[in-house]
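For chain A:
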Amino acid sequence: MKHGPLLLRGLALLLLVSFVIAPQRFAPLFAPLTQYGAPPIYDQGNLLTLTLAHLGTVCLAAAASTLIAVALAILVTRQSGRAFLPLSRTLVNIGQTFPPVAVLAITVPLVGFGEIPTLIALFAYGLLPIFENTLVGLQTLPPAVTEAADGMGLSARERLFSVELPLAMPLILEGIRLSLVINVGTATIGSTVAAKGLGEVIIAGLLSNNTAFILQGGLVTALMAVLLYEGMLAVERRLCRSVRTD
Partner candidate 1 sequence: MITIEHLAKQYGTKAVVEDVNLTIERNSIAVIVGTSGSGKSTLLRMINRLIEPSAGRVLIEGADTREEPAHLLRRRIGYAIQGHGLFPHRTVEENIATVPRLLKWPAARIAARVRELLEVFQLEPATYAHAFPHQLSGGQQQRVGVARALAAEPAVLLMDEPFGALDPIIRAKAQEDLLAIQRRYGTTIVLVTHDMDEAFRLGDRVAVMSNGRVLQFDTPAALLAHPADPLVTRMTGQTDRALRLLSLTTAGEIAAPGAVPGPTVSAAASLRDVLSELLWRGAEAASVTREDGTPCGHVSVAALLRHGRSP
Partner candidate 2 sequence: MSALAAPLTAAPRRIEPLGALLTLAGALALTWLPFVLVKANRIVPGTPLGVGAALPPAVAGGLIVLLVGAAAVGLCVGAPRVRLLAALTALAGLALAVGLAGSLLTPGGNRVVRVAPGGAFWVVLVCLGLLATDALTRLRPRPLVRVLALGLLLGIVVAALASGWFDHLSILREYAVNAARFAQELRRHVLLAFGSLLAAALVGLPLGILCHRVPRLRPGVLGTLNVIQTIPAIALFGILMAPLGALAGGFPALQRLGVSGIGAAPAVVALFLYSLLPIVANTASGLARVSRAAVDAARGMGMTHWQVLRGIELRLALPVIITGVRVVLVQNIGMVTVAALIGGGGLGTFVFQGIGQTAIDLVLLGAIPTVALAFSSAVLLDALAETLERR
């Protein structure tokens, strides 16, 4: 029961890695999908480079979102930032009704084409789940624990770093996971604004009516998203074994 999914994940990872390193070996699989002798494997760029660029963009944006979102959530849950709390909650609610594409599309005209608008859009959209989860984590601490921390004479700073943040950690990590997964998808759309990434492969397929390209771009992205999700889940379980969320 427990080893089945693990095996499946291992196979998925193996498949992903071998495909991006040596895509030509898979050419016979994709050949039936092409017409008029079109190339079965994406030939306008190196798949490995594209995959790494995609992953790099996603991770960079997620790192920035995490820093800012956690800092903001800490700020609005301190006494000095209370005034911003109601608004920030509403904003998260409203923000989540913005489609990622809209965020990306609005950024392009402001900063031009390339990596930058994609990074900004991923960063902005990635803020929401992390901020929301951190906020929930910091606000739903068991009162007995925070009172005990105060009772033992912890300073506000000590309380934050040794009690509040560790207890909120499972939720923060979950927020990062959601953010990462959304980013992998949004980054594909980034290719429509000339960001380097796997979207390029799909778009090329769409433009040249080459189903093989679309399929391999889609599969690599999907595998990457699923593996990132599962990987983060494993990290969460390892880091938070001692912290019960309920």
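Worth pointing out:
The rule is short, and it goes like this: a residue touches a chain if its C-beta (ideal position, glycine included) is under 8 Å from a C-beta of that chain, and two chains touch if they have at least 3 such contacts; residues count from 1.
Selection criteria: all candidates are chains of the complex that A comes from, given by their letters.
Note that this is a predicted model, so its numbers are computed, not measured.
One chain among 1 or 2 touches chain A in this complex, and its number is 2. For chain A in complex with candidate 2, the residues that touch the partner chain are 33, 81, 83-84, 86-87, 89-91, 93-94, 96-102, 105-106, 108-109, 113, 181, 184-186, 188-189, 192-193, 199, 202-203, 205-206, 211, 214-215, 217-219, 221-222, 225-226, 229.
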